[in-house]
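Submitted below is the structure of interest, expressed as structure tokens.
With one protein chain removed, the remaining protein chains of the complex are shown where they sit.
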Amino acid sequence: MNDQETLSTSTRWLPEEELSFVRERVPTVYVEAIPVRTDHLGVVEKVGLLLTARPDGTLTRSIVSGRVLYGETVREALWRHLTKDLGPDAEPLVPATVAPFTVAEYFPTPDRTGFTDERQHAVSLVFIVPVTGECVPSQEALQFSWMSVAEATSPLVATEMSGGQDRLITMAMAHVGCLP
Amino acid sequence: MNDQETLSTSTRWLPEEELSFVRERVPTVYVEAIPVRTDHLGVVEKVGLLLTARPDGTLTRSIVSGRVLYGETVREALWRHLTKDLGPDAEPLVPATVAPFTVAEYFPTPDRTGFTDERQHAVSLVFIVPVTGECVPSQEALQFSWMSVAEATSPLVATEMSGGQDRLITMAMAHVGCLP
Amino acid sequence: MNDQETLSTSTRWLPEEELSFVRERVPTVYVEAIPVRTDHLGVVEKVGLLLTARPDGTLTRSIVSGRVLYGETVREALWRHLTKDLGPDAEPLVPATVAPFTVAEYFPTPDRTGFTDERQHAVSLVFIVPVTGECVPSQEALQFSWMSVAEATSPLVATEMSGGQDRLITMAMAHVGCLP
Partner (left out) sequence: MNDQETLSTSTRWLPEEELSFVRERVPTVYVEAIPVRTDHLGVVEKVGLLLTARPDGTLTRSIVSGRVLYGETVREALWRHLTKDLGPDAEPLVPATVAPFTVAEYFPTPDRTGFTDERQHAVSLVFIVPVTGECVPSQEALQFSWMSVAEATSPLVATEMSGGQDRLITMAMAHVGCLP
């Protein structure tokens, strides 16, 4: 197998210093998923949020979020991050279309779009993902909670989120017609 | 309970002659659903089509389709027609958003949009609906078949459909990125 | 020309009593348009609202809204209502796709969807329409105003709207990424 084939067929993790080099030079592709519970008519009843400890020790609530690797499709990245963050029994229903409901553009400074990520310029494809199974926060998350739509879009929960993700929750609820 | 309350809280069937009167005067609201099977990544693998006998005795393949009744929400109409046509164990996943992936406008003559319905002018909200359960054609349908995407979008199957619904299948497969 | 042809090729207005008969029996198809001004990058800068006197003499702000007639396409209805309400020089840019950004379901009572219309059950296809020309309120409207996004989504303006249309403004601004 030659190098070209290796390139094209395998996803690749990057050593930390290479990732830093890359992040300073091009936008990074992200996928984000807002987990929801729906009733049999498709009406969103609950929104799922992770509780995570940030590097500085503070707690933050967040949606499912992560990089698309080289060689990985958007669907594969969505599946990988959903099952990594919500556990193997979450049974997320990845949408039939790869068109995201919105695109969130994160910049190191808040003056561009309001979405911020001090590490990088990230272009994130954001999806609303119905989840039907049992969710167990794995890896870095401390907790995963299902909240009512009213709670998930409340000012209190907004203060517990960062980078502008609270705005994504509101945008998603507007999209599904569930704005309180 | 006064008349106004009756009006507003109950769905209503119409006697045939009233329905005819109405159909000659205003567009009729329809919902249509294209049943699909997806894999765990959301990729559409199969398209479901009903086989029905038309009034003139010929057979036709069709998607799930029906009127929205007075007092009924779009979601309720979708659920009613899906479970009526595919059986009570179909477990359709009604989308979280009520925005259809397209709107099909049926006219008595083909010169307006290419979608035709000799009975009426219908404005149809069309949805792609993943179906996870077992489908048993109920009521008027003779058969329900899962087909590959290639088969469902083939010229042969197109000739078995009517009113322009074959074009809806192609549009749906384009929407989910599964055009052959 | 026979009756069938008449039926299929001409749009039709209804005498008031026939419209009442119909409105009590089936949902009515509506189109609604939220007029916006965008900059060269497509960012929404202004939202346009009509000021209208209601039958009871009170004033209300509203978006462009009206029935789809028998025989009329959704695009034709959008164009007709936009040019009727905003004047012949408004130059609205009717979207290339007929899929609305959302569907608003109006019911006589508020307990179904939050969108209300005491006259009828209406299913409304709602579009965001960039308008590039000069707007002169025609017919029933008293005034047409361009507002900033912050003003159009403010609690004050919300109280000046009716039927839940303020929620449509918020949903539209969420859709275009302009939530304040």
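Here the chain labels run A, B and C in written order, and each chain numbers its own residues starting at 1.
Methods note: contacts are C-beta pairs under 8 Å (C-beta built on N, C-alpha and C of every residue); 3 or more make two chains touch, one makes a residue touch a chain.
Quick caveat: nothing in here was measured; it's all calculated off a predicted structure.
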Only one of A:E24, A:E45 or A:D89 touches the unshown chain, namely A:E24
Residue of B:T60, B:S145 or B:T170 in touch with the missing chain, whole complex considered:
B:T170
Taking the entire complex into account, which one of A:A53, A:A99 or A:V136 touches the absent chain?
A:A99
Contact with the hidden chain only, please: which chain C residues?
36, 38, 40-44, 73, 75-76, 78-79, 93-99, 101, 128, 130, 175-177
Using the touch rule from the top, list residues of chain A that touch the missing partner.
4-5, 7-9, 12, 14, 18, 21-22, 24-29, 67-74, 97-103, 105, 107-109, 111-113, 121, 123, 125
Interface residues of chain B toward the undisplayed chain are 102, 113, 167, 170-171, 174-175, 177, 179
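Note that in this section only the chains that are shown with their structure count from here on.
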Look at all chain centres (mean of CA atoms) and spot the one farthest from the centre of chain C.
A
Just give me the whole-number Å value for how far the CA centre of chain A lies from that of chain B.
33
How far is the middle of chain A from the middle of chain C, if each middle is the mean of its Cα atoms, in Å?
34
At least two other chains touched by the same residue of chain B: list those residues.
73, 97-99, 101
